[in-house]
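Apart from one protein chain that is not included, each protein chain of the complex appears where it belongs.
Chain naming follows the written order as A, B, C and D, and within any one chain the residues start at number 1.
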Amino acid sequence: MDLLRSSVLTLIVFLPAVGSVIVALMPKEKEDLIKKFSIWWSVIPLLLTTWLAIDYATNFLRGNQMAYQAKFAWIPSIGVNYHVGADGLSVPLLFLTALLTTLGLYYSARVIRKRVKEFFLLFLLLATGMFGVFVSLDLILFYVFWEIGLVPMYFLIGIWGNPKDRPQYAAIKFFLYTLAGSIFMLLAMIGVYLSTGTFDILDAAAKGVWLNAPTFAMLSFWAFFIAFAIKVPSFPFHTWLPDAHTAAPTAGSVILAGVLLKLGAYGILRVLLSLFPGQFAQFGWIVALLGVIGIVYGAFVSLAQTDLKRLIAYSSVSHMGYIMLGIGAVGVALGMKNVAGAQESAAMAFNGASLQMFMHGIITGALFFLVGVIYERAHTRDLKVFGGLSAVVPVYYATMMFAGFASLGLPGLAGFWAEFFTFRGAFGIVPVLAVIGVIGIVITAAYILYRIIQSLFLGEFDPKRWDHWTTVFGEHADGPTDMALFEKVTLWPLVILMVLLGLWPTPLLAFFNEASVNILSSLHF
Amino acid sequence: MNYPSVFNLTWLIPLPTALAFFAIILFANPKKRLSSNIAVGAVILAWIMSWAVAIVFFLNPELTEHPFDLNAPWLPMGTITFHMGVAVDAVTAGMLFMVGFVLTMIFIYSTGYMSFPGHLDPAKYPDAAKEGLDPRYSRFFAYISLFATGMLGLVVANNLLMLFIFWEIMGLCSYLLIGFWFDKSYPDPKQITPKQAGLKAFLTTRVGDVLFMMGLIFLFIHAGDLNFQAIFGNQEFLHELSTSTVNLPFFGAVTWAGLISMLIFWGAIGKSAQFPLHVWLPDAMEGPTPVSALIHAATMVSAGVYLIVRMSPLFSAAAHGGSGVMMFVAFIGAFTALFAATIAVAQKDIKKVLAYSTISQLGYMFAALGIGAWVAAIIHLLIHAFFKSLLFMASGSVIHGVEHGHHHVHEHGEHGHEGYFDPQDMFNMGGLLKRMPVTGWTFIIGGASLSAFPLITAGFWSKDEILAHAWADGHMAVYWTLAAGAFLTAFYTFRQIFLTFFGSPRTEAAEHAPESVRAMTWPLVALAFFALFGGFVAVPEDFPVIGGLASDFMAKLMEMQGEFYGLHVAPAGFNWTPALISMTLALSGIVVAWLVYGRKPLAAGKPDPLRKPLGPIYTILENKYYFDEFYHLVAVRPTLWLAQFFFLFDRNVIDRIVNWVGALGRWLAAALRRWIDEFIIDAAVNGAGLVTTWTGAVVRLIQTGQAQNYLLILLLSVVVLLLLIPLK
Amino acid sequence: MVGQILFIIIAAFTLLMGLGTVVARNLFHAALFLVGVFFGIAALFILLEAEFLAMAQIIIYIGAIATLIVFAIMLSKGMMGREAGAYNKQWYFAGGAMILFFGLLSWLLVKMPFAAANASAPDDAIQQIGSGFVGHYVVPFEVASVLLLVALVGAIMLARERN
Amino acid sequence: MTLNVSAIIRLLSPELILLITAFVVIGVDLARRRQDDGRTAATVAVVGLLLAAFASVLLYLSQPGEIVLFTMAIDVYGLFFKTAAFIGIALVIIGSVNFMAGRSKYLGEFYALLVFAALAISVAVSATNLILVYIGIEFLSITSYILAGFLRGDKRSEEAAIKYFLYGASAGAILLFGLSILYGVTGTTDMATIGDLLLRSDSAHWLGLVALMMVLAGIGYKASLVPFHQWAPDTYDGAPTPVSAFLSTASKAAGFAVLGRVILTAFPQFQPDWTQILGAIAVLTMFLGNLTALKQKSVKRMLAYSSIGQAGYILLGLAAVNASPDFGGVNGLMIYLFGYIFTNIGAFLLLLAIEKKSGGSTDMEQFDGLATRSPVIALLMAFFLISLAGVPPTAGFLGKFYVFAAVMNQQMLVLGALAALNTVIAAFYYLNVIRHMYFSESTVEGGVSASKGLMTVLVVNAVMILAIGVFAQFFMVWVNNSVTMLVANGF
Partner (left out) sequence: MTVPLSWYLIFATALFSLGFFAVLSRRNAVAVLMGVELMLNAVNVNLVAFWRYLTPSDLSGQIFVVFVFTVAAAEAAVGLALMISIYRTRKTINVDEINDLNL
């Protein structure tokens, strides 16, 4: 058991990479074998993360212990270690990553028709990068995984992107944007070492970074923050996102929205918060402000979209704004040591932000899958050509309804809890900003209902309006066909999660709540 | 405290319908009859449990002192754990009694009502047409099952958060059901379609809901909990909340209790369609009629009232703290009561009239709450639910009949109807009492109850209670506003009755309208019973003659419950003056209606006789004071415009920033080479007087390909480096 | 004093020859001027009591390098005498830059006070140089010889007549 | 210093091996000329180079400390560069066998010249004496001129050679002038002594700086530092591709190594000055290299500019040199160069396969759809480019990490920020090639093929890039020892 516990994270992280090497060695004509292998191989991390979640909840959750740690010297001369570990904040996200990876592979197996081998290879590699970020406890290791995730995504967007959406432009934009942020983060990481003599996140946090050099602390804070904010993405660093999401193949969008965006938020909570609590307290309001702008702005821009995928992409900007608002509120609360209730609100805001990370992952993941479903049939995403699908494809309609309403934060579905906790925290700390953010909720409802549901599903279905229908397998069809089995298998686990977590978020919340209480109480500055 | 063990069932009450919902959407939905059977079975189960709980509570009035409260740990929040749970007090019991019953009636009614709809082309849905059922019959039952879950859950919830959740689930169902016939469209592009109505309903109530959520969150922040009993049992806390203030822009210092109450009240305004968020409810009539009956009359819209009833201790604390929130509630309620009633006068759609009457009646309840007539509000809420659902269901039956008649006419080809026929237009009806006697008489009973026909209808007793309170407590403005509303209510109700049921049929369709099936008529009868006699649970004790005969146990029960929550609601007592005034007004409304519509039945194709005398006022009323247009102008269009603006801003400004940086880089590169070429080398050469054949190099990069250029730069670089030395 | 006059004469001669090398349009003339420079330098070496170097200068530069250049000129006859002009287009500017460079560098050099050691040149200079080559500087020496070999091989390879 | 002959032979064994190898190569080639396309000669050369590299490693492992033998320092710093250069040149040879076979008759000379170049580098990086510095640099230059112009009759090759020659000769003269002044100021040619003397004398300041500037120009051009870089794009572009690979890696590394040693041992007094100047040069180099590379249509020329840009990063290590054992700057420079050698050789040699297919062109169109035509080659190229862009866990990242760290350690924030900005600019054009390979539709039919030797080299390079990134410590130990040595040396 101890052996398993000390190696499980390493296994989770590197198994996908091993898988991609194995795929690389397979002959590219054997597409079926490649697909089957990749899917089943990705199930292993899924099982491991499931076990991890259960084991963590039973044994380590109380006090949010940093469990499953493994630490080997990597570049001992500068104290860079291979140091991994997981706590209440990362365990659920690991599960989310594993789940979306498996679903993405499974879905792609049916819809990816060109350059199959490369796709599956890169997709598995991507998983390694994402897992890695969530378990890294060493800044350099963190950075390495952070960047590793970038490369496969670049290819996924560029190669399998829809040619109409300028995928090459989107891919390069995505890469450069993220790189531009992260390279400055690297400088700041070095700064952390120069200040504390260690790259270990936990050690550095314990020692405090740039305690006597406020200017450096401030610069480092912003360098980290901008890197994370670009990834999140927070207004005004979001413009890569609509392009990247729109251009990416379905599974790519799912991973991008479901996991990659979370890396930024996770980075803020794991790295920025623990290393620079003082600066966080000082600048938290800016973070919160950006979050609020993101919420409202993203929602309005979504409302103006007529391209379904771009709409959902912009909705991510809005939804990630909640995370930023929550995180910013946490920061502001750090500077309110004497205000009664502020710390409680901070814990709520932290919970809200982390819940949103998970919830947005499953919801927007599902939404992007749903875009894929209709796109594979209609070969367009222009909302103007649809209408009345509710009567024609009821299963698709029902699935979209769940995802859509979860996305607009309907109580009883997953998204609500994230919003509720975020606002519960934010109202206790930055009420003015929170009030503005509330506008976003209304606009969100407007674009989901008005743009998505109404345009796609309501009204009378008119076959004359669009005549390029095929089945999902590419055969000619007179109209849309309902979801195929594989699409149901892909989507329904997510829908089930939305409903279950909407009704009973407690198991998930237990993780995040322990994390938030303990992380917040451990901050000192 | 030992509670009757039946209370342990409480948490199960919302469950059967929830299970029915999932069962239908997941498994049963291809089989229409099976789906409706599941739904009806589930709701009957819920009904039985609700009544069991309610009646047991009624039998044990002492429980008002110790309301039942059952908790289970739910959400870890920081260092505390939030509990979920159910509670039963008198209000809950009353609501359960009403909701369980009305739900069941409407479910049963729906099995008959949801036949194949007239606006669909049978050729497109051959299977459904053959069965004679709506193609999305199963879906309908799934939705209303989910709705039932929402309503029942809302009633039994013991904390504001759960209440909010169920509140929103109802909002969802309302949206889904209003837009149930999403493929319906009208020849008149201005006429709102079901899909638009659903959207409008959801978004309008959403505005109220977020304000509600803000109030909820503020309350949570201050109380650390949202459990009703925990909050309202803590007088100290309420006191503190009503004395601590917060500074708001424009409003100055307000108490926290006032602010929170106000925010929560906005939730109720949205949900209960009070002015100024009333616009969605009339359009919600685009939904199938059972939906209108259920959601937009009996249950969901009155949930707003229920919310304020629940939160009354907070409102009253706020009022004690000097906040004007109660007055605001009273004002909104009274104003809406009159305002909506005026609009109802000029509507021709049978359901729209009822919709405005609903708004108006809800206004009465809010007015009652605003003046502290807590018990009266609750009782009017309960009784209104019965007669209003009755009215809606009866009107549904009428519509159904007219539609069938229309089809009948159509099929037999007696007339080719040119254009569109509106089966809901009262001017297309007339004389239906003969064709549809059960429907007709039950409608008249409901209408009488709504008009507060003295003594024999339930509506009289409940409405009278409110007016009596207003009079007794000296809220004269409220009283007169409501009294004026009462007159109008009687007038438009009987206008409706006369137009629909009396006189002679004004169309072929009306002439051939058949009575509805028994699944639809029986619930009407059952509800009519309560519409007539339900009021006898609240007859004032000192009312002459009847006061002694009837019981006022409900009012008593609620009073006790109010005491428990610190609401001191003394019975207003009976007073002849207001009672007579209101009776007179109600009766005169009926009489005026008879004079205008009943005495001389309207002939086919004639305009509304009111149009002429009222002139432009009629047009204004007909157009609902142009509120839709106004909101379109100030809210919808700016929002869409803003969205477009932000989008263009994003594309053209924010996104371009990166491009600008890129362009700057390119420009720098170009400038670099131009600079070096033109200014250093070229200018130098110019200076030396040699420009002749250098032109080729101008366009080139610094990398001219000329080795000696390179060397010159090498030399110049060394010179520059050497120059640095003395400059140092 | 005599030394100064001698220096001035030699230096002037050498610079003139250098100028000739630089300005002569005819490449062959330039080569001849270059030989003159080499001689002048050799004379300066003698003035500086570096007789060995003077000898080496004459042997290597005049005997080898200058000859090589002349050979090259003759091997490719068209190399010289082209009418297109001896200078490229940037020569004015180059001249200006050179004057700047010269002025700056000589100013810097003259400003520096060198601590002149008033010792005389050793008598066994050649011997010392020789032992330096096989002693302390043996590696550079060997490298230099390899360098010459490489240059030889490379030059042959590059300049060899193609089939 | 008393050393017996065997000790001397041991200490000079890398150079001796190379010398012998060079002669054997020529001999073998004379014996087997035109029979095997120079394969035997190449084999001998490679074996000799690897043996020399092995000898260097052995010497390093014997912990030589600080031995100065006949103006040559046998120290970890020099041995590191020797090993790197030898391996690099060996890889160039292996990769170029097929390419050269049909193009020149003088294959023996070609490989011998590369071995001689290795010898020159070996000497130059160990030089502790101005004379040896000069002669080492010139030896390397002259070998390089010949190599650049090796394809007789090829206009581009010849042009590359003559430009390099003219530039190198002039820069060499400037270097020599600088060295002469340095000699004049201190009266010695031993660099360590010069360093000491300069430290002690105040009056030598100005002329010391004059010498420094000239040395900077005279050696900096080898490392293609702006503004002494202009020969590089033309020469890299025109020279035979293997030679470009050599010039942009081993030769450049030698330039940096010599510059580093000269500056650190002879000019420690002027650290405040050269820190600023080198910093400015580094910024110029990065910007110019990267911005110009953006515009290139030919991948070879793009790589040429890229290698200028890369020089800028490398120079950061020297600009930010400091006494810290972790991020001293020099270790960054060394590990950067080490990784860079493999990366750039890989990228350049890969062009051979493209050129073979296209008949000499390396335009972007030749890369269109390469990933579908020749997936392995495309993958390798992508990997090299990604390493050049500095994405972990490649060698390129490790190098950037260390130089950036040094810059941060010196708190040169503006410099760090500008360097970071450049990383992004550079990523753009590296990704552009990847874009052509992976995203574009082929405009050319059929895959490209690489000979067995070339493929071996490419794979070895890729493996090394990854190995350096992943097993960083293994390489950093050596590098850090060098820094310790330099620091102990009085800096």
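Simple rule for what comes next: a residue touches a chain if its C-beta (ideal position, glycine included) is under 8 Å from a C-beta of that chain, and two chains touch if they have at least 3 such contacts.
Note that this is a predicted model, so its numbers are computed, not measured.
Peer 1: Indicate each shown chain that the hidden chain touches within the full complex.
Peer 2: B, C, D
Peer 1: Consider the whole complex, including the chain that is not shown, and state which of B:Ala334, B:Val478, B:Ala643 or B:Leu715 touches that chain.
Peer 2: Of these options, the touching residue for the absent chain is B:Leu715.
Peer 1: Residues of subunit D in contact with the chain that isn't shown?
Peer 2: Touch with the absent chain occurs at residues 130-131, 134-135, 138, 142, 145-146, 149, 152-153, 155-156, 158-163, 165-166, 169-170, 172-173, 176-177, 179-181, 183-184, 187-189, 233-234, 237-238, 301.
Peer 1: Under the stated touch rule, tell me which residues of subunit C contact the chain that is not displayed.
Peer 2: So the residues of subunit C touching the missing chain come out as 1-4, 7, 11, 14-15, 18-19, 21-22, 27, 30-31, 34, 37-38, 41, 44-45, 47-50, 52-53, 56-57, 60-61, 64-65, 68-69, 71-73, 75-76, 78-80, 82, 84-91, 94-95, 97-99, 101-102, 105-106, 109-110, 114-122, 125, 128-129, 132-133, 137, 140, 144, 147-148, 150-152, 154-159, 162.
Peer 1: Even though one chain is hidden, which residues of subunit B still touch it in the full complex?
Peer 2: 700-701, 703-708, 711-712, 715
Definition applied: only the chains that are shown with their structure count from here on.
Peer 1: Quick check for you: compute each chain's CA centroid and the global CA centroid, then name the chain with the smallest gap between them.
Peer 2: A
Peer 1: Determine the centre-to-centre distance between subunit C and subunit D, using the mean Cα coordinates as centres, and give it in whole Å.
Peer 2: Each chain reduced to its C-alpha mean, subunit C and subunit D end up 31 Å apart.
Peer 1: If I count partner chains per residue in subunit C, which residues reach a count of at least 2?
Peer 2: Residues 105, 108 of subunit C touch two or more partner chains.
Peer 1: Give me the residue numbers in subunit B that touch at least two other chains, ranges are fine.
Peer 2: Residues 708-709, 716, 718, 722, 725-726.
Peer 1: With touch defined as at the start, can you tell me which subunit B residues reach subunit D in the complex?
Peer 2: Residue positions touching the partner: 665-666, 668-669, 672, 701-703, 705, 707-711, 713-714, 716-718, 721-722, 724-726, 728.
Peer 1: Show me the residue ranges of subunit D that touch subunit B in the complex, using the header's touch definition.
Peer 2: 162-163, 166-167, 170-171, 174, 206, 209-210, 213-214, 216-217, 221, 227-228, 230-231, 233-234, 273, 277, 287-288, 291-292, 294-295, 425
Peer 1: Touching residues of subunit B toward subunit A in the complex: what are they?
Peer 2: For subunit B paired with subunit A, touching residues are 25, 29, 73-80, 135-136, 139, 161, 164-169, 172, 175-176, 179, 182-183, 185, 193, 195-196, 198-199, 202-203, 206-207, 210, 213-214, 217-218, 220-221, 224, 639-640, 642-644, 646-647, 650, 654-655, 657-658.
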